[in-house]
Every structure is written in C-alpha cells, then in structure tokens.
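The complex appears here without one of its protein chains, the remainder shown in place.
Here is subunit A:
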Amino acid sequence: MAFGRRSPRSSRHPPALAIVTALLLAFLFSAAASSTDAMHNNNWAVLVCTSRFWFNYRHMANTLSLYRTVKRLGIPDERIILMLADDMACNPRNSYPAQVFNNENHQLNLYGDNVEVDYRGYEVTVENFLRVLTGRHESAVPRSKRVLSDEGSHILLYMTGHGGDEFLKFQDSEELQSHDLADAVKQMKEKHRFKELLIMVDTCQAATLFSQLQSPGVLAIGSSMKGENSYSHHLDSDIGVSVVDRFTYYTLAFFEKLNMYSNASLNSLFTSYNPSMLMSTAYYRMDLYERPLNEVPVTNFFGSVMKTLHTDSAYTGFLAAHDYATPLSVGDNLDDHFMLKDRSTPRRSNIEKEAQLTPHGWTEVLLEQLEGKNTDTVVMYGLGGMGILLALSTWLSM
C-alpha cells in the first residue's frame, strides 16, 4: 500500500533529485579541478654554480651555458638569479679574458656583453641560497638579489658543482643536504612562491639530492644516480681544463636546436639523454608532478613564452573578469595564459573558469562568499555532503 502510493511520487521526484545531484557533482568536480588555482604567468630561473678554483671551470661554463639558453629563450635578467662562486672570465689564469667557453672550438662566448651576476664569490653560501629560495632576506637586500615569484610562477632551479650522496658541496667549505633542500621547497610551497618547480642537478650522485622532496608540483632531474659519478665532456688543451660536463653538454645540444617558438616537450628532453653517452643514468622523478610530461613544453621552464588572447572587444582591464554580459570571444581556450595579469587576477580568472562549467549566478555568489579559500576542497566536499543529505532527506520524506 505504501509502496503503491510511493511509486507515483518517486516517479515525479527523480528528475529533480537527479538535477540536484548532477549540479552538486559538477560543482565538486570543478572544485577538485581548481586545486591548482593560479594561472601560469611568469618564469624564473635560479642558476647556481657552487665551485671555486680554476680547475672547476667546467661548472662555471655549465651554469653560464644554461644562463645563455634561458636568456635566449626569453627570460629577462630581472627574473634570473645567477650565483657564481668564483670569477673565471677575468681570472688571471684565463688566457681569454672576459670570455668563457663550453667547447674547445671557442665558437660561443658564454660571458657575452651583458651578463649580470647577482651573487658572486664569497656570497654564494648555503645560507644565501636558502634565503633566495625561501625569500627570507634582510631588509637591505636589493630587489635584484631576490626571487620575487608568486603563485603563478614556474621556477627553474639548476645546480652544479661537486656533490655526493644526499649533499651538494658549496665552495669547498660547506654542504647543502637533501633534507635542507626539501625543507626549503616545502617552505616555498607553503608561501605560494611557485606553481611548478623544475630542479636540474648536474653533480655526482645527483639524484640523491632530491630524494627527500615531498611538495606537489615539483619535477626533478639529476645527471646520475646513487653510486654513479657524473663526468666531464672534454678537455680544452688551450684553456687547460675541462670545459663542460656531459649532462649539460647534451642538454645544450637539445636546446641549441630550439628557438622561442618551438614546442618540444619535457618528455623529449628527458628521453634524449643516452646513458652510454653520459656514462651515467640521468634519473628524473615525476611522482610529485601531475601534468603528463609530453604535454609540457620546455619553454614553460627554460623560456618565457606567453600566449596572447585576441579579443575583438576593447580591453576593459579587470572588469572583463566579472563582466559576464560581454564574454571573451575565445571561449573554448580558457586554458591559455593571460598576458600581464597581476596577483589578484588569477582568482578572478578562476571564477571565470568555473563559470563556464556551472550556471553563472549561483556559483558566483557562492565563490564570492569563499574568497580567499581557493584550494579549500574540504569546504566544497562538506557542501556537497550537505547537499546530498538534503537530497536524501527529501527522498526519504516522500
């Protein structure tokens, strides 16, 4: 009897119930998708050479090669922190003053005319390195010596020098340990100093240096695994010392073929290393990185390429994010990057992104309430749970 009476009602309510649960699920998905909240809008590079003395010329050449590559592909000096522990170019033992080469054919002068070194000589210490990463400087430190990144930054961190099992030697007098590095990266993540971080290490037993990392959004590659040495590539008999390391040499061989408009992926870079040529195994860890490597262009880290969005309407500045009455004409490509956005706009562009997936008015009001808690999926799940409870009680009360 009750069964008979219930069926016609339940045949009326399922459509409403289905709509409510569908809305809630869609909302939950959007909430889950918004865990990486900010858009990628700038690139930084921190290039560190930790070795001193003339016979470590190749480490300087490694770092300067990366500096040249990164500048050539678009990152300006203002967003590069270059730390060189000794002066090779104007070293009295250098028979080519103001010139640093990474090949014995001397075709490329890595030092160039416009090099800007931010930390030089005795300033390259573990303390300064960790201060650069975490941003905890004394107030007198100038802006050119700070990494002023935000939650939309991709940072490339390249370290070279002498290293070993879970450590990297700084200037022959102190060491950076893998747990220190992991701690600094964790602090960076807490303070939203990066969106994605690529760590590249060219030392002996390099892969052990990032073995303690646990922060999400970090990708790391080392030139050799535990127990293996990294070797130099060749000796320049004119200069008298080895001029480049194998891992960096093959990295450069990959990048010299590229220009700013190439879309070679990180996967092609990482798989281009041949262990027999390197004489070590280049090991990378991507367990903390969520994007598949074949979709990430190398210019996301090594260059500074921004895509531009064409709009037919006039540029109305920040109002465009809220003004749903005049939507942007390129509606299908909201994953593209915006040019010249500042810190406050990633949240607004996030609002736009979610507005595409769910009806406008309701989510906008809700998200306005939740301003500031942008990755708070617990709240989203809680709301979803409440909604489900509501639906259940409605169904039960029928």
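What we mean here is this: contacts are C-beta pairs under 8 Å (C-beta built on N, C-alpha and C of every residue); 3 or more make two chains touch, one makes a residue touch a chain; residues count from 1.
Please note the rule applied: contacts and distances are computed from a predicted model.
Per its UniProt entry, the chain excluded from the display bears the name "GPI transamidase component PIG-T", taken from "Actin-related protein 2/3 complex subunit 4", "holo-[acyl-carrier-protein] synthase", "Gap junction protein" or "GPI transamidase component PIG-T".
Interface note: of A:Arg120, A:Arg136 or A:His179, the residue touching the hidden chain in the full complex is A:Arg120. Only one of A:Trp44, A:Tyr57, A:Tyr111 or A:Phe129 touches the absent chain when the whole complex is considered: A:Tyr111.
Within the full complex, the residue among A:Cys90, A:Leu235 or A:Ala253 touching the omitted chain is A:Cys90. Touching the omitted chain from subunit A are residues 52-53, 87, 89-91, 96-99, 111-117, 120-122, 171-173.
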